[in-house]
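Omission of a single protein chain aside, the complex is shown with its protein chains in their original locations.
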Amino acid sequence: MSFLRALLRHSSGRIGAIIIAVFAVAAILGLAGLTPHDPLAQDRLARLQAPGARYWMGTDLFGRDILSRLMVGIGQSFAVALLSVGLATSVGTVLGLTAAWFGRLWDGAVMRAMDVLLSFPAILLALLIVAIMGPGLVTSVVAIAIVYTPIFTRVVRGPALSLKTRSFVDAARTFGSSRRYILTRHLLANLVAPLTVQITLALAWALLTEAALSFLGLGAQPPNPSLGLMLSDSRNLMESAPWMLVFPALVIMLAVLGFNLLGDALRDLFDPRTRRALA
Amino acid sequence: MNYVLRRLLMFPLVMLGVSVFVFVAIRLVPGDAITAMLGTESGLLTPAQRESLAAYFGLDQNWAVQYWRWLGGLVQGDLGLSVTYGQPVSQIIAERFPLTLELALLSMVIALLIGLPAGVFAATRAERPSDLIVRVFAMIGQSTPNFVVALLAIYVLSVGFGTLPTMGRFVPLTEDPLGNLAQLILPALALGTAFAAAVTRIARAAMLDILSEDYVRTARSKGFSQGYVIWRHALPNALIPVVTLSGVEFGYLLGGAVIVEQIFALPGVGRVVLDAILQRDYALVQGVVLFIAFNFLLVNLLVDLAYAALDPRIRYGAS
Amino acid sequence: MTLLSVEDLRVGFGRTGRETEVVHGVSFDVAAGETLAIVGESGSGKSVTAMAVNRLIDYGGGRILGGRAIYDGRIDVAAATEAEMQRLRGREIGMIFQEPMTALNPVLKVGTQIGEIFRKQHGMSGRAVRQASVRALDRVRIPDAARRLDQAPHQMSGGMLQRVMIAMALAGEPRLLIADEPTTALDVTIQAQIMALLAELQRETGTGLIFITHDIGLVAGLADRVLVMQGGKAVESGPIDRVLDRPSHDYTRHLLNAVPHFRAGQAVRTDGVRDGRAPALDVRDLAVRFPVGGGFLRRTRGEVHAVDGVSFDLVPGETLGIVGESGSGKSTTARAILNLVQPSAGAIDTEGRTAVQMVFQNPNASLNPRMDVRALLAEPVIAAGQRVDDAVVGRMRALLARVDLPDDLDRFPHEFSGGQRQRLCIARALMLNPRVLVLDEAVSALDVSVQAKVLDLLVDLQREFGLAYLFVSHDMAVVERIAHRIAVLYAGRIVEMGAARAVLSDPRHPYTRKLISAVPSIERRRIDYALDTEEVPSLLRPVGFQTPAQVWRQIGPDHRVASEQTA
């Protein structure tokens, strides 16, 4: 609770938290079907309508409500981001922890494999995986998870290696504590802070990657709304229907911004140096 | 062991891993290779013809043999033949890659030219209004995907100025450097925005850390001015994380090129790879992806070497 | 002639207008050629005072809130502009910092960092800069100065770097030199060398020197005047002899009496019992070797013989102090006994796995910050496969009381002070009723007055539980207070061992002698430290190398020394 209060006292933390909270509400409403209009319903009489009283953010080529579509799109983006980052975090944490703890061959094997994955530009790797699995939301989750697993592996392994040499781990070993006890109570518990920061930032990247994939037509398939797809639909219409470009663009920017701000704030709060300065 | 030598030795090893990964990954893509290769004509093949074709392309062998052959060709610079282009993959790369590289490098230069001074400036004015403005811009820049920047730029140009970026026929650098630059500047800006923002942020953070380091205090105790202390003592240290970032970000630039080339209709390798993946052009995907990874790794190797040049602790292997 | 006159100096930190004052009106004078020692523990404001004198405090978020600091009778530092200060710094006021490893820019060559002073402050250029730099290094007795100029800081040892730091501070030919704990990070023999150098250079140049330290013993041999600080105030000041011999303030007396000072064997414990009881710990021919990797293909190039044939035993109720400098193998020995490093050879006999417990140097690092007191104390119990029941919780409370900690199991480590944390570590080590405690630099990270209290606690506990202590430390004064017997470790081997009084008062091995003579002491005032640039020999040996066996010479009933070998 005091942590939350500290977060809200932090200026960028406050802004980030508000943005994410608003978007989360929109996302939940969107996924629960509580949108102002049916996001798939085509209003033949209201095609390409500018924002107005009935359609607050206007309609698209088919007369579908952009606000409703954005809400569902945010919901899907958030779901993809959360699932993929969750997956990447779990796998990356296990790999990073064990690599750091066992060292030698296992460490070498894991880290070289991660090097290989990291040798591909993220989008390219995601594209390859989408090609293998076929486009769709599940694929997006898996692709983004695979892209970010090496990052989490590294994020965990580095501090885990240094934690491993800390005296309290030495102390635990002198007591004869079990490996599992040491890995969870001593290493993992102390990785919560860097992991939280990393997860928040990774959520921002995952949103970006998801949007990029669907922008290329490889994410959610039409007519399902997705932020990237809505943007790419706007390309040939931006002169006559700029709201089709502006609103999805703003939503992507703000969502990513929210997570970035939150991540920055968390990093500040977890960093003993800045914590002292903030106190 | 010597750091530089170790990096050099790691390079082919990781490359080998990358080649295996690409090879296997593309073979996991659903769809028969022959069908993908012949398209409409494949329906007319008799089973015997199909077998002989498979033998011709070496697809009758198991993956290990296929891989070994591919690797053999690779070593001689033979990346195979693209089915969709009917050209050697190496030729397609030779024609298309310079543009992508130029785009990525231009973005990088722009990002560093904007980001470094902005970051250093903000750090020296920490917590003052000018710092805040830089940080807000950097934060927004980092949060805006390149395709949004690209689309918004096109939109602003077309609606605000009634014009559009010059996208038409691509002018190679060798033909008309100025025309080329005019064509690439907007895509490079779109691609480089997030990178510039990241450089700003990391340069600021590094600079802030460094300004409180003991050795900066030492330099001050020698009676040097703020400008000299920053330029001569702080900046070389602040460059180290920026160089690291540049290596990582180069990958994002290469990847981002896929999208930006698509939006700005630039005939670079990014567009090729997207098409090739979508059209299951095995040899082309293998070749181009491997080549991109190769360049990414190469840049990271250069970054590692730059590291060694910047930081003697790494050069001589600190304990 | 007064060089610097500080009057009622007040310094604060924080936002303008809302500063927290940490130095509350300090006054002192320094004359040319004079050495003023400012003594205090952490938080006393001694470093802040020093930094305020050349206004480097401005760059650390601090501000001079009041008072004056007249330099050379002409300029008030407290009111000077930054431009004026830049003219003073380096040229008039030089500074030497505590950590030579971090005080030098890691990415610039040593020559560059010295040369820039000649370039910027003396307007030299070209070859003249290099020649001046070589002379500067020669002056601080750095051998092979020309070659050193092209090295990066990390290629040099801490002692060498501190010499470079001094060379840099002197390069501007300042009239006032501020040295902020310049030897704290260094081994005691290196410390002696640096002190000697400073003293000699000060005589040569006639510079005024402000020497800041936590160790009142260290300045006994150097300072003309002493200023004792506590809580941001000057509690006592005066000529060195007067303050040391007739302290007027309680705190000064506390620093002089309660704090361990080296007394060459006169302060050793006398409650030793070594009556043929069975040893609680018996170490024979312990060797630890680390392979030195060949890198890529992991071909072993050689082995570092970190510990090389160490034997000793320890009976209940007894403390064996293992002393030595960094790289001597003393910590590795301790870790090998707890099996934290794998011994390469030798035997370690104990009474079961939980019979030996360890207390580590840094109490901050040896307590998991995410665990509360209950979890911390429970860990050894859980590890031993026991249930954490009421009896265990009872023992927790009893031990907390015994080590003078509040009876609160829900606190987290960050809620304790450094000394309290070390008490918590001791309580944790005692949870399983061990026979032997290995204390690895267990009080080194603590403030001097806290050190004394923890040492007292350790002695009490030893008597109460009949514990055997293996006390590993670089600090001779601390070891003198707690050890019954002492083993001197040098380059991985014990070179001298015996009853504490015998070894400390009558050292026989050349290294032991050098070590003991380097230890600062209140008794020794204004003495000349010998200059010596010898360094510890390399312990890297070819694979399979067998160090020849040591030849021991018995000096007294419990005092023996290894013969000098030329291996």
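Here the chain labels run A, B and C in written order, and each chain numbers its own residues starting at 1.
We adopt the following convention: a contact is a pair of C-beta atoms (placed from the backbone, for glycine too) under 8 Å apart; a residue touches a chain by one contact, two chains touch by 3 or more.
Heads up, the rule we're going with is that contacts and distances are computed from a predicted model.
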{"item": "Name under which UniProt lists the unshown chain, selected from \"Phosphoribosylformylglycinamidine synthase subunit PurS\", \"Peptide/nickel transport system substrate-binding protein\", \"Dihydroxyacetone kinase subunit DhaL\" or \"Multisubunit sodium/proton antiporter MrpA subunit\"", "value": "\"Peptide/nickel transport system substrate-binding protein\""}
{"item": "Chain not shown, its touching partners among those shown", "value": "A, B"}
{"item": "Identified contact with the non-displayed chain, of B:I263, B:A283, B:V299 or B:I314", "value": "B:I263"}
{"item": "Omitted-chain contact residue, chosen from A:A6, A:A24 or A:L61", "value": "A:L61"}
{"item": "Contacts of subunit B with the absent chain, listed as residue ranges", "value": "31, 35-36, 39-44, 84-87, 95-96, 154, 163-170, 262-265, 267, 271-272, 275, 278-280"}
{"item": "Missing-partner contacts on subunit A, residue numbers", "value": "40-42, 44, 47, 61-63, 135, 217, 221-223, 235-237, 239-240"}
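Criterion: only the chains that are shown with their structure count from here on.
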{"item": "Which of A-B and A-C has more C-beta contact pairs", "value": "A-B"}
{"item": "Interchain centroid distance [CA atoms averaged], subunit A/subunit C, Å", "value": "47"}
{"item": "Interface residues, subunit B side, partner subunit C - complex", "value": "1-2, 5-6, 9, 211-226, 228, 232-233, 236-237, 240, 310-313, 315-316, 318-319"}
{"item": "Footprint of subunit A on subunit C - complex, ascending", "value": "335, 338-340, 353-354, 356-358, 360-362, 365-371, 375, 379-380, 382-384, 425, 428, 432"}
{"item": "Residue ranges of subunit C in contact with subunit B within the complex", "value": "54, 56, 59-60, 82, 86-91, 94-95, 97, 99, 102-109, 116-117, 120-121, 152, 154-155, 165, 168-169, 172, 293-296"}
